[in-house]
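I am attaching a structure below and will ask some questions about it afterwards.
Every protein chain but one is kept in place in this view of the complex.
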Amino acid sequence: MSGVDVTGVAKSYGATRVLTDITQSFESGTFTSLLGPSGSGKTTLLRIVAGFVAPDEGSVRIAGADVTGVPVYARNIGMVFQSYALFPHMSVAANVGFGLGRRGIRGKAARAQVEEALEMVRLPGFGARHPKQLSGGQQQRVALARAIVIRPDVLLLDEPLSALDRRLRQEMQVELLRIQRESGLTTIFVTHDQEEALTLSDKVAILDRGRIVQMGRPAEVYERPRTKFAAEFLGDANFLTGIVRAGRVEIAGAAIATEDRLPPDGATVTLAVRPEKIAIRPADAAGSGALENSLPATVASVIYTGTALTYMLRSGDLSLKVFAQNSDGSPLAEGSAVVLSWAARHSVSVEG
Amino acid sequence: MTSLARIFLGLVLVFLYLPIVVMAAMGFNASPLYALPFDFSTHWYEELAGNGRLIEAGWNSIWLAVLTAVIATALGTLAALALWRRTFRGRAILRILLLPPIAIPWLITGTAMLVFFFWTGIGRGLHAMLIGHVALAIPYVVLVVGTGLQTLRADLEEAAMSLGSTPIHAFFRVTLPLLMPSIVGAALFAFAVSLDQFVISYFLSVPGMTTLPVEIYSAIRKGFTPEINAISTILLVASMIVILGFARFARPGGIGERS
Amino acid sequence: MPPEVGAAGLPATRRRMPPWLATAALLLPSYAWLTLAVLLPLTAMFVFSFLHATPLGNKPVVWTLEQYRAFHDQPYLLGVAWTSLAIGLWTTGICAVVGFAAALALVRATAGRTRETLLILVLLPFWTNGLVRVFSWTMVIREGGFLDVFVRWFWPSAPSLGFLYTTPAIVLGLVHGYLPYMVLTCYIALLSIDDAVIEAAQSLGARWWTVLFKILVPLAAPGLVTGAILIFVPVIGAFMEPRILGGRVGVTMGTVIEDQFTQAFNWPLGSALAFTMLAVVLAVFATFSGVLRRSAAT
């Protein structure tokens, strides 16, 4: 069963096109991240699902029912805002119980559910306090409790962790995941933090200029990016553009192998290779013949970060980046000649 | 730091009340020319008690101010919501249109109203004064409530709606309580604008139906007696008692808190 | 009758009011009222400003732009305008500093009932007649007035500190009359400031002036701007305070305009001056708010 279905949704503000023909299913019970730079339309999409923004075209279904024309307040959603948006004039319990009251649940039943929700976010007994008396992380949990206590059909999170400091953010990521798993709510999470998206999500959707360019499991999207943008936005990538010749791609004099299907000879293609997938060795060292691709290069610079090394290299006109483990404690010197090698399956063909 | 702040507040209050104390004291000074040295007398209060015209003008002023405050605050708050919570074409112009009633000297506005009300048949009288006072107070209310709205986060209303509140429910449960300090402040201003308004009242009042400021304004010509100090003092003390009493017994958080 | 109930016990979907209609419904009462009572009459005055003479009585209607040449034909008006502008800036500036500080003190150093009571005490002087207040000031600051009496209690041979009939006297009266606006608007703006923000800044090692100028002043900016509008704009046109407290020096745009309406019965010139002044005030605020927005954005 589908949690949320978005079909053919488009939205413009004046002449600016914010979303273009979005069609996507968010499966029931899954945690999906909408990931993209600012201006990519991810927040607009979330607000269309919530009902704060009406799409120009297309429809939105939540739990099987078409809600396109239904206002926010009749949609049964739960939402956590970037700044939490706790009602400052109400106690924590009144905040959490607010949505229950709107659903006709009051009195003892409401109190029990509020306490249960507060326990779930590990703030039992905080009901009588006021939001002002809570820390940022605690306010975050109250906002979450307020959104889940009403058992919404979908839980919408609008960059809820961005206002927290790094340590607290990591802690809350764990909490969020636990609570989502326990409650089993269909969750849509907007973020511009790729690490957060990868850590939390069942599915990641990458948005670029108003389109979803790729959606899938985090590993799938990371390992097999479909576009240059996806490869670049989620992690780092080297892009090698060349011409197809006999099932390989000719780049800087080398013929690069890939396992992806290639267009016919003569076509131009771009391959993405993740920097950590490339092995580096001095040109005069013995080769490891196991890897299909190899490319001679020169070290342009080295960035030393303790556990790892980042090499910036040049091979002909090409600039490349390689991440290497700092395993022997002596990085290769700048200007030294090296050979780069990687497996054919790590050359991923991407769209421009 | 806190005690320094309190001392500063105290000094501000001394500054604000210095002429008020002088005003009250002069109501008890025998000299009709406010001359010193001070010579205690309740003469002016006795005179006032027999001055039905001044007392009636005082009552007129109070009723006019109360009605002005109620109407202007209600209308102005609605307009502020539109001007600071909604986007629409012409918003900037509508905001600018609030300024002429404040910027154009009241004398001109009053003259303009007199002529215009004469042309349109609205005429003069308490009803005309009410129309004028409300119109003058609305810009103040809109600007004060607008300030409150600007500093009040919009996502609170969205949060309420995401939890099932209709816009109207969200307004009454979330926006209105949080906006209360601004609304109460705006109402106090609207009240003051009306209570202190002499120019427009002066043009729009009819013989025998005036307000206190009109009486005072007319009196500048000929005898601004300490009776005026007496009635001003009574008015101030009465409003102090009423409003501080109200603050005492109203539910907490009316104007002082936003949490 | 039970309310209609939609999915999951939520209110049923009714057809949404189109947004423009809701906006119009919110605006209409105020603007209809304003239009009828102020804007249309002022439009009539604006039209009058293009006439040769006041259009009452059996005067022929002659259209002219001569009233708007007043600053050219009567160059001394430029000096008067400058005086008014200076008085307006001084008054607004002093109100901004004192009012902001008082609002800050209210918000940060008091709470609950005390705060409520103090705020009301700040606003209450507003409820007394402006004219009476100004007259009271004359009694305080004139030679041999209360100020002198008070000082001579401690130092019998003190020279007179009276400064009635000077520009500072005008500014004093105006500050007294308009200060509560600034206190209230700043107070409203400062109320929304979270303790956490200030604590966070202090925990990051911010000194008090950093907190003041980087956090409190920008956050209170909407209040300062509204306060400045509510003060600067009417002060430019004020005439009671200059006339009563200024004596010989109390000649401002406000008194000149007043004279045109009362003594000279020259409404066209009076309104031309007033609308010119309005244009200048709007220009000042357009520039000022542009600068402010830019500085707030950085």
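Every chain is named by a letter (A, B and C) in the order it is written, and numbering of its residues begins at 1.
We take it that a residue touches a chain if its C-beta (ideal position, glycine included) is under 8 Å from a C-beta of that chain, and two chains touch if they have at least 3 such contacts.
In this text, contacts and distances are computed from a predicted model.
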Listed names "Oxaloacetate decarboxylase, gamma chain", "HypC/HybG/HupF family hydrogenase formation chaperone", "Extracellular solute-binding protein" or "NADH-quinone oxidoreductase subunit N", matching UniProt entry of the absent chain: "Extracellular solute-binding protein"
Omitted chain - touching chains that are shown: B, C
Which of C:Ala86, C:Ala111, C:Ala158 or C:Ala264 contacts the chain that the document leaves out: C:Ala264
Residue among B:Tyr17, B:Trp63 or B:Phe171 touching the omitted chain: B:Trp63
Omitted-chain contact residue, chosen from C:Leu89, C:Val151, C:Val249 or C:Leu282: C:Val249
Residues from subunit B at the interface with the omitted partner, ascending: 31-35, 59-60, 63-64, 67, 111, 114-115, 118, 121-128, 130-131, 202, 206-209, 217-224
Interface with the unshown chain - residue positions in subunit C: 53, 56-59, 74, 76-77, 79-80, 83, 138, 142-145, 164-165, 243-244, 246-251, 256, 259-266
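The criterion applied here is as follows: only the chains that are shown with their structure count from here on.
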Chain whose average C-alpha position is farthest from subunit C's own: A
Central chain of the complex, centres being mean CA coordinates: C
Computed distance of Cα centres, subunit C from subunit B, in Å: 14
Centre-of-Cα separation between subunit C and subunit A, whole angstrom: 51
Set of subunit B residues in contact with two or more other chains: 153, 164, 166, 258
Residues of subunit C whose C-beta touches two or more other chains: 10-11
For the subunit C and subunit B complex, residues of the former touching the latter: 10-11, 19-20, 22-23, 26-27, 29-31, 33-34, 36-42, 44-45, 56, 98, 101-102, 104-106, 108-113, 115-137, 139-140, 144-146, 149, 176, 179-181, 183-185, 187-189, 191-192, 219, 222-223, 226, 229-230, 233-234, 236-239, 254, 257-258, 261-262, 267, 270-271, 274-275, 277-278, 281-282
Parts of subunit A lying in touch with subunit B, wherever the complex brings them together: 50, 52, 71-74, 76-79, 81-83, 85-89, 98-99, 102-103, 130-132, 146-147, 150, 156
Parts of subunit B lying in touch with subunit A, wherever the complex brings them together: 153, 155-156, 158-167, 169-170, 173-174, 177-178, 253, 258-259
